[in-house]
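Omission of a single protein chain aside, the complex is shown with its protein chains in their original locations.
After this line comes chain A, so read on.
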Amino acid sequence: MSTLTIATLMGLYYWFARLRLGYTFSGMLLQPVVIAVFVGLITGQMEAAMIVGAGIQLVYLGVTSTPGGNVPSDPALAACIALPIAVKTGMDANLAIALAIPFGVIGVFVDQLRRTINAAWVHMADKHAERCDTAGILRCAFLWPALMGFVIRFPVVFAANYFGQSVVEQFLAFMPRWLTHSFEIMGGILPALGFAITIMVIGKKTLIPYFVAGFFAVLYLKVDIMAVAIFGTCIAFLIRGFGKSEEA
């Protein structure tokens, strides 16, 4: 597909996923591994897209939604821009992560803008309620935020994808060795941030030994993730009684 088509489709995807239609469904649409499936479909390079998607996902693993729905970083904007460009230019996952990060930060401001503007629809709904205009209330809850979202979401992703590829290609051609190696190091460390955030979000210091146990189970016992999940579930059931004495 042409760059124009891909840029348009990615813009539409980002708009739709960030619309948050379907509370948990859209929550998952925003995750880099899921975006990677879409990128794989439209570029025809599923394998490359999934590998890069997994790399970006690890950085943002714990970044779901914090209390009050404020996003600390926007994995979806990062992935919607970095993934297609990485796949098209044949970048490796570490470089793609480095490319993704700045966009993840910008995404936070875009969401703040959205939630500020959304206040207008609540005031409109106040007036509809006075007149018992239930259809009007539904429009305020769905239609207006959706149209507004298109205006603020689509252009960012479209423009970055449309103009980004050639810029990135030129940049890659001139990249010095020390910088490439910096990105390799960064790509190795950043998943640590994803795990640290998840430990933080879970928020129980007394449970940290379980993290260490999982870590060394893989290194010493050489078990794979699915096996860890099975044994982990058994352990979780066996010790659940302890939860009673813990504060939630």
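To be clear about the criterion, contacts are C-beta pairs under 8 Å (C-beta built on N, C-alpha and C of every residue); 3 or more make two chains touch, one makes a residue touch a chain; residues count from 1.
Just so it is clear, contacts and distances are computed from a predicted model.
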item: Protein name, per the UniProt record, of whichever chain is missing from view ("PTS fructose transporter subunit IID", "ATP synthase subunit c", "Cytochrome bd-I ubiquinol oxidase subunit 1 apoprotein" or "Peptide/nickel transport system substrate-binding protein"); value: "PTS fructose transporter subunit IID"
item: Sole contact to the chain not displayed, among A:Leu4, A:Val151 or A:Val201; value: A:Val201
item: Among A:Ala76, A:Ala96, A:Val110 or A:Ala125, residue touching the chain not depicted; value: A:Ala125
item: Among A:Val34, A:Leu77 or A:Val110, residue touching the chain not depicted; value: A:Val34
item: For chain A, the residues touching the chain missing from this view; value: 19-29, 31, 33-37, 40, 46-48, 50-51, 53-55, 57-58, 61-69, 72-73, 98, 101, 104-105, 115-119, 121-122, 125-126, 128-132, 134, 137-138, 140-142, 144-146, 178-179, 181-193, 195-204, 207-208, 210-220, 223-226, 228-229, 231-233, 235-237, 239-244, 246, 248
